[in-house]
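A single protein chain has been omitted from the complex, and every remaining protein chain is retained in its original position.
So that you can tell them apart, the chains are marked A, B and C in the order they are listed, and the count of residues begins at 1 in each.
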Amino acid sequence: MPEEAIFEDALERRQAAALGMWTFLATEVLLFGALFVAYALNYHLHADAFREAARRLEHLLAGANTAVLLSSSWTMAMAVHSAAAGRRRSLLAYLAATMLLGAAFLGVKAIEYRTEYEHGLFPGRFTWQGPAPARLFFNFYYALTGLHAAHVSAGLAALAWLWLSAFRARLDPRSVAAVENTGLYWHLVDMVWIFLYPMLYLMGRAP
Amino acid sequence: MAEPTATSYLNAAYTARSWLLTLDHKRIALLYMVSITFFFFVGGAAAVLLRLELLSPQADLVVAETYNRLFTIHGVIMVFFFLIPAIPAVLGNFLVPLMIGAPDLAFPKLNLASWYIFMLGGSLCLVALLFGGVDTGWTFYTPFSSLYSNSNVMLTALGVFVAGFSSILTGLNFIVTIHTLRAPGMHWFRMPLFLWAIYATSLIMVLGTPVLATVLVLVALERGLGIGIFDPRLGGDPLLFQHLFWFYSHPAVYIMILPAMGVVSETITCFSRRRIFGYSFIAFASLAIALIGFLVWGHHMFVSGQSMYAGMVFSFLSFLVAVPSAIKVFNWTATLHKGRIRLSTPMLYALGFIGLFTLGGLTGVMLATLGLDVHMHDTYFVIAHFHYIMVGGAVMGYLGGVHFWWPKISGRLYSEWWGRLSALIIFIGFNLTFFPQFLLGYLGMPRRYHVYPPEFQVFNVFSTAGASILGVGYLLPLAYLLWSLRYGPRAEGNPWLASGLEWKTPCPPPVHNFDATPVVRHGAYAYGPDGELRDA
Amino acid sequence: MDSVPFFPPQASSMAAQTDWLYALSLGIALFFSLLIAGLLLSLAVRYEYRREVDRSNAVEESLGLELLWTAVPLALVMLLFFLGAKLFFALRRSPAEALEIHVVGRQWMWKVQHPNGRREINELHVPIGWPVRLRMISQDVIHSFFVPAFRVKQDVLPGRYSELWFTATRGGSYHLFCAEYCGTSHARMVGRVVALDPAEYQRWLSGFGAAQQPPVSPQAAGAALFEKMGCAVCHRASDGRAPTLEGLYGRRVLLADGRSVLADEEYLRKSILTPGWKLVAGFAPIMPAYAGRLDEEEILQLIAYIRSLQRGARHG
Partner (left out) sequence: MKGPGPRVYAAVYAALMALLGVTMALSAVDLGPFGAAAAFSIAAFKAILVALYFMHLRYERGLLAVFASAGFVWLGVLALLAYCDYLTR
């Protein structure tokens, strides 16, 4: 059955795609959420150690990185807007900006990881003599930020693909929908970070 | 095979490519059917070996390592690669578009991708099996799985993880399809109850499975990269894994039973020639089970060291989830009243389902009783409980559905005599296998034991004897259904005179399902006072 | 009551209650199963399609019936909930005077130590008629201590104590099983529980068992460890660099972050293994972590010793 023939019209088709995408996003929320809840429960068990460990993170760098990711969300929203309005050149520009910001985010994250490696806070090379459950904190930190970084990378791949197809051909309704869906995904990944940032970096900061 | 007159989805093309790259939901359903049948017999073979070993109290057939691998692979395959996909991915795939009057699912490519993802996950588990197997039990409890087991935990967990995404995508596809592709006039409350059941199941698949994925990733991180999350030496909590695992795996048991309940609602009406009793109660009971089912997972952890108060909350909620199931059972029973009952094969399976599910469910209620579960937890009582529901209930539901829609799927009729005979054999073999296990369990025989005190032997011998009858019972349908493909008489139109849009198409249906989008003018189960079809 | 078929021996104070609840709930289960099966069969026969019976006025919906078969199961399960929870409470609340026995589980054996220090492996001797509390912990994976004749079971966790209590009521030897899957020899992590008359139990206690010397009580062993591991250096120093441990057990401790916690076994265990996990108010974090330097039995002994330090009593 050719996919075109399934839906009555473009509106029905778009509604189906939107519902599918949002359902998928709900699964992503739970995928990350399970890890968030696991973290929160362990925080409850080892609050002091977790706070102490959290103070070792580069919270300013991460704050800057949050700004980078929020900016990428804005450029992404503008990209979706441009696509819907049929402005291909501005779509290309905004997509490129989003990719650039996304890559910058990953770059800063890599710098953070390197600092942590040098400070002996890395799994396999954990030399910090902090309170015992501190290692647990760092393991959560790597699991959470790693999973998040994997999602950012997947988003970058999708953006690159969008950019190339928008570069090569004119915009048709299908590619507009693809931009919209990638946008939704990108915003969700941003949203995850919005929660990750205070949860990991800021918990132990207050004196 | 005589050439059928019209082109159906089956004879539209014959190449391997036309099957392996098909986007037709009906063909994808058949791909699933072949795959899960294969997995069922792999899991069944493991069960046969388990039962043979348990014939005697000593370890004489297999050593401990092997036995542990056998029950693990039995559980993993039967749960993740047979029963969870069984009804949704086979019958659901085939029937959802037909029942709502749509040409296909909303996302056909995604549907095919789900099958490939499923096969990838299954292959990973089979590879893990071939390279030495895995010995954690299907529950993968930490820290055993993450730090102590010397078996292919990573590969198996990866396989289950991958298969989980197939489940998510299938559920997503069903949800979107049911929301957007219903034919004109097919209001929610005109839908066959099978669709309500599939919809509720899809919600669980979509909202539960991601948590399973996360928890498996965490086990892999701990085991493979030393990123300990559950490790008690780091201060990790041994119960955290259990909470996350059962958050998915309890609702998952409803993934297995709800669709079977849906099948029963279809068959019981057709063979009683009666509208279903209490349509909306059954429909809402499906949703209630799906929702409340998420609140009860802690009943697997009553003696795990979970707090006593949490145990009470979970026990209470577990009792609540039993009520909608009870509502369904009573409504089905009432449907028989003043019907015109014909004990055809699918009806025999439906009746078997109701009876065995009731006993299985009520023993579940016994397990939810806090003080009792202390004694019965991790004994054969639990094994008997869930086999009553999963084998006596869900597998019977699946078989009933396969028989009911077989003419639709294959265009052929199977032998009614063999059908009834094997339903009977399965029923007898099943009870002989698993009833003694209730008694064994209360006597205290722990599960996952390959050696046991000699006083437990008698019941174990009964159980093994029953399992061999059961095995024969399962081989029979395989034989006569395959036989019917070639030699069975052709099914003409609507062999059961069943109501429902799927029966308005030829048997087997054409690729496009409906020549013109059907318009629905009345609710499901349009059987008149004399049992006649009203929507013919 | 050894002769009741399909029931394990009733050998603890909880066994009869559990069996009654089992009988009741099984009765409900069988009643409804047979009811449903009977209805299905009789309806299937009565309304067989060839039979000429009255089929007029068939009902399709009945709010009354729906309410009935919602309310009756609901009432019954609430009854079961109540009875089950009551029994569960009783099974969880150990009497204060219970005899405390230490159990350490590991792949794949049970190690037991009695209050006077006598040890045994895969066996547990207990007196009849006196409550016994097991303080249990695992050295590796999760195990579960299961005595069918007593109708009790409790998972034994790594890194955390769990408790189980019972009062044996009948002499004899009963199965002890590991009920939580724990790896290759899970099925061989079995043993027996022997219930003895109190006098006999005392006699048994004073025997040496397999050991060559008379047993050393956990308390005494803990006192020796307290010296050997250097705890005494700080905790008996007069300069107040470390808190005194006298009268600590059972008291609430004020922590540096303002919380106050109850000094129970779990707290003492964590204080010894990972002192950084909490800090007692008014002290510097100088105590070294003993995680990895003490095994579970030694920790239990240290705790037994600390528990024995009553306020005002002089250090032994």
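Convention: a contact is a pair of C-beta atoms (placed from the backbone, for glycine too) under 8 Å apart; a residue touches a chain by one contact, two chains touch by 3 or more.
Here the structure is a predicted model, which means the values were calculated and not measured.
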Chains still shown that are in contact with the chain withheld from the display: A, B
Residue in contact with the excluded chain [from A:33, A:123 or A:146]: A:33
Which of B:153, B:207 or B:354 contacts the chain that the document leaves out: B:207
Residue among B:29, B:119, B:134 or B:239 touching the omitted chain: B:239
Residues of subunit A in contact with the chain not shown: 14-15, 18-19, 22-23, 25-30, 33-34, 36-37, 40-41, 44-45, 59, 63, 66-67, 70-71, 73-74, 76-78, 80-81, 84, 183-184, 187-188, 190-191, 194-195, 197-199, 202-203, 205-207
Contact footprint on subunit B, counting only the chain that is left out: 179, 207, 211, 239, 243-244, 247, 294-295, 297-298, 306-310, 313-314
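The criterion applied here is as follows: only the chains that are shown with their structure count from here on.
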Chain contact topology (line, ring, star, complete or other): complete
Chain pair with the higher count of C-beta pairs in contact (B-C, A-B): B-C
CA centroid of subunit B to CA centroid of subunit C, Å: 35
Junction residues of subunit B, two or more chains touched: 235-236
In subunit C, residues with contacts to at least two other chains: 274, 277, 291
For the subunit B and subunit C complex, residues of the former touching the latter: 64-65, 67-68, 135-137, 141, 143-144, 147-149, 232-233, 235-236, 238-239, 272-279, 281, 302-305, 308, 311-312, 315-316, 319-320, 322-323, 326-327, 329-331, 333-334, 336-343, 351, 354-355, 358-359, 362-363, 365-366, 368-375, 377-379, 439, 442-444, 446-453, 529, 531
Contact footprint of subunit B on subunit A as seen in their complex: 1, 3, 5-7, 12, 15-16, 19-20, 23-24, 26-28, 30-35, 37-38, 41-42, 45-46, 49, 123-124, 132-133, 135-136, 139-140, 142-143, 147
Residues of subunit A touching subunit C in the complex: 46-49, 130-133
